[in-house]
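One protein chain omitted, others in place.
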């Protein structure tokens, strides 16, 4: 079901039961799996691979309970060259996935996110809105990246990270601010990051640590609450 | 592929490659995404939105290892008015989703669950069977809600909650009892709740806390194991 206004490049391979909606633009040498849905206006580069059942270019939704409604004025989803997108993924409008990025199966990335070149967003990773992910970043399987978080270049995040951005837990006070992970910092598996904490350059957060305050550059912290260790 | 016994209301928009099985009942002004599967007998209210690839009305399964077999005598899945259902969701028979609820992408809700009006079940949240979720509840992304859990009205659950219900870890002794979260309690991100703990009214569980015993009303607890703090 390919809309007649969609533009397809050279040598595009399309699986069965695929939907390409109006004004989508697909580059050259793109491989599209079975049952993939590419929503209106989505722009896809060259040499991209999209696995089965992925949904690209979804609009956010809201209900009465939600204090902060997502914007519906969003630019199209833009996907660079040589990107690989896993099965069952959901990627939103207003987001920019740069060249060489790999997105694992069953991952979701919301609106107004940037993912820098050659980064990895692992399987089942959830990335919320208004987050900036640098280049050569690794985010391993089942990690949770909250809204308004900053992940600088060359950061490594082990599996099952949890992060948050709202000190007041939905009391509606103050700004949301996710953690800020400086260049080259490393986060062990299953760490917990509280709202707005800053993890300094090349700092290391141990597996299972609960980080309640800022971590200095090159520091290593472990425990609940996380405290520096001597190495 | 719409079964001839299915009943569709006025102004129902249906995507491509949708399956609506026998005796399903769809209200007015419903929008159904691409590749959605609506299984037999499912009842959907008015002004509902269902995103791509969602599966509604699934039966539970079991194997030889499973000590407690799920019931297969289940009433149909019932979805109220103005409900929004994310892409790739799986909702089971025997469950009741009330008016105004939002269910995020890649979430699953098992049989015999009630979700009260205007509540939010976030993206990638897993809700097990026989759980009661009140109204105006927020359950954020990637949280895990165990079976036989009670979440009262206006509870807030941050991302990546883990809860459990079996003290004996599958030794087959005793009843399963999930945590009980009283009215207006707040749970920080990545908290761990042990089987049957009661979180009192307006109590607060800090991020990363491991709650091994009951928390009194208005109390604030943090740490592993969680202990009250003075504010």
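A and B are the chain letters, set down in written order, and residue numbers restart from 1 in every chain.
Note that a residue touches a chain if its C-beta (ideal position, glycine included) is under 8 Å from a C-beta of that chain, and two chains touch if they have at least 3 such contacts.
Fair warning: this is a prediction, and the values are worked out from it, not measured in the lab.
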For a quick check of understanding: of B:35, B:84 or B:148, which residue touches the chain that isn't displayed? B:35
Checked against the full complex, the residue among A:84, A:132 or A:167 that touches the missing chain is A:84
On chain B, where is the contact patch with the chain that was removed from view? 1, 17, 19, 35, 37, 53, 55, 58, 61-66, 88, 90, 106, 108, 124, 126, 128, 142, 144, 146, 162-164, 166, 169-170, 192, 194, 210, 212, 224-225
Interface residues of chain A (partner: the chain not displayed): 15-17, 33-35, 49, 51-53, 82, 84, 86-88, 100-102, 105-106, 118-120, 123-124, 136, 138, 141-142, 156, 158-160, 186, 188-190, 204, 207-208, 210, 222-224
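Everything that follows uses one rule, which is that only the chains that are shown with their structure count from here on.
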So, in whole Å, the Cα centroid of chain A is separated from that of chain B by 24
